[in-house]
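Read through the structure below, which is laid out as structure tokens, and then see the notes.
A protein chain is absent from this complex, but the other protein chains hold their places.
Right after this comes subunit A.
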Amino acid sequence: MKKKNRRLENVKYEFKHNKLAIFAAIYLIAIILVSVFVVFSSVDPDALDVAHKLQSPSSAHWFGTDELGRDYFIRVLYGGRVSLVVGVLAMLTSIVIGVTVGMVAGYFGGIVDNILMRIVDVFSSIPWIIMVTVVGLLFKKGLASIIIVIGLFSWMEIARLVRSEVLSAKEREYVQYADFIGIPSGKVIMSHVFPTVFPTIITAATAQIASAIMVESSLSFLGLGVAAPMSSWGSLLQSSQQYLQKAPYMAVLPGILIILTVYSFNKLGDVLRVFVEPRITAGDKDE
């Protein structure tokens, strides 16, 4: 237990002395709260008001109105819900696949490991944009299919990470002892190997949310992701492209929110790495 406390202390230290980390944490909490509670806002994101279309920012409409006169600020906040939901659920999908594959490959080794790792090779050898779009062809357009598609093509790195962690966990005495006294392998994995790997998974998960949000916005921007009437930050940017000259303010807010969100999740991941690898803080901070 003593070791774990030191890890927590490290994270606390990191948060206290790293202003950007504090900023990232506060920003993330804020954006998540806003996304959850925006439904209670009195402004309807789909209320049309064609008389006031493409208006510049004003006190009535903080970020102006879009091409159909809808309040842009509230639309961006609703778009954030979609982006965050896709980010988190795609992360969960890829974590589940990646951790399972990595654990099984690392723990059982031999031919199982070989086959699984060759599959990982196959998946990671094609540029993501090609893979995601090809599989996207299969599914009907919709939120669920985007989540599945992004999740299906982002688990390989996690599988590799988990596998190498499992390989080293397998050499620990307590795991070998548990094996030796005949505890079934499923139970050994769950109660002895998994806890060792868990911190790595958490760190990978935060980075995964960031990259899933990025992939989703790129796909939606290309018109291959979230489609109307639903909107995400990426699809909002896509529609703002047509009005870039008339209403440049429409391109600003979603873009900045994407940057801040991705940046903050990455930053959070960096801070959590201190927890996973306590050695980083000892003396030198990075790499």
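Convention: a residue touches a chain if its C-beta (ideal position, glycine included) is under 8 Å from a C-beta of that chain, and two chains touch if they have at least 3 such contacts; residues count from 1.
Following the convention adopted for this analysis, contacts and distances are computed from a predicted model.
Colleague: Among "FAD/NAD(P)-binding protein", "Sigma-70 family RNA polymerase sigma factor", "Peptide ABC transporter permease" or "NADH-quinone oxidoreductase subunit N", find the name that the UniProt record gives to the complex chain excluded from display.
Modeller: "Peptide ABC transporter permease"
Colleague: For the chain left off this view, which of A:Ile126, A:Ala144 or A:Met190 is in contact with it?
Modeller: Hidden-chain contact among the options goes to A:Ile126.
Colleague: Using the touch definition from the top, which of A:Ile74, A:Val162, A:Ala178 or A:Leu224 touches the missing chain?
Modeller: Among A:Ile74, A:Val162, A:Ala178 or A:Leu224, only A:Leu224 touches the chain that is not shown.
Colleague: Can you work out which residue in A:Gly87, A:Gly106 or A:Gly136 touches the chain that's missing from view?
Modeller: Checking the options A:Gly87, A:Gly106 or A:Gly136, the one contacting the hidden chain is A:Gly136.
Colleague: Hey, which subunit A residues sit against the chain that's not shown?
Modeller: Touch with the absent chain occurs at residues 118, 121-122, 125-127, 129-130, 133-138, 140, 210, 214, 217-218, 221-224, 234, 237, 240-241, 244-245, 248, 251, 255, 258-263, 266-267, 284-287.
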